[in-house]
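On to subunit A.
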Amino acid sequence: MSFNSFSEFLSMGGHGLYVWLSYALGLSVILLNLAAPLMERSRLIAQLKRRLQRENQSP
Partner candidate 1 sequence: MNQQLGASRRPDIGMGALFAATLKRDLKLSLRRKSELVNPLIFFLMVITLFPLGVSPEPGFLAELAPGVIWVAALLATLLSMDSLFRTDFDDGSLEQLLLSPQPLMLVVVAKVLAHWMLTGLALTLVAPLISVMLFLPAEGVPGLMLSLLLGTPTLSLVGAIGAALTVGLKRGGVLISLLVLPLYIPVLIFGTGAVQAAVTGLPLGGYLALLGALLALGIVLAPLAIGAALRISVSG
Partner candidate 2 sequence: MVEKKKWLPRWFYQLASPRWCFQICGKLLPGFSVAALVLLLGGMVWALLFAPADYQQGNSFRIIYLHVPSAILAQSCYMLMAVAGAIGLIWKMKVADMVAKSCAPIGATMAVLALLTGAIWGKPTWGSWWVWDARLTSMLILLFLYLGVMALNSAIESESTAAQASAVLSLVGLVNIPIIKYSVEWWNTLHQPATFKLTERPAMPADMWVPLLVMVVGFYCFFAVTLMLRLRNEILRRERRSGWVRDLLLSK
């Protein structure tokens, strides 16, 4: 462990803003990259289903 206390861990030797900003950005980019295709998937499936129903109604 490189830190003695939690507040020291948060401040990161004065560079806390930069380190935590980076990790927040990193996490959000990763989560965004997972959320986007998952949302796209549910949207796509709903759209394709509607389409299929439309086609079945009017063959």
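Rule of thumb we're sticking to: a residue touches a chain if its C-beta (ideal position, glycine included) is under 8 Å from a C-beta of that chain, and two chains touch if they have at least 3 such contacts; residues count from 1.
The candidate set was assembled so that all candidates are chains of the complex that A comes from, given by their letters.
In this text, all values refer to a predicted model and were calculated from it rather than measured experimentally.
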Considering only this complex, which of 1 or 2 touches subunit A?
-> 2
Within the complex, which stretch of subunit A touches candidate 2?
-> 1-3, 9, 12-16, 18-19, 21-23, 25-26, 29-30, 32-34, 36-38, 40-41, 44-45, 48-49, 51-52
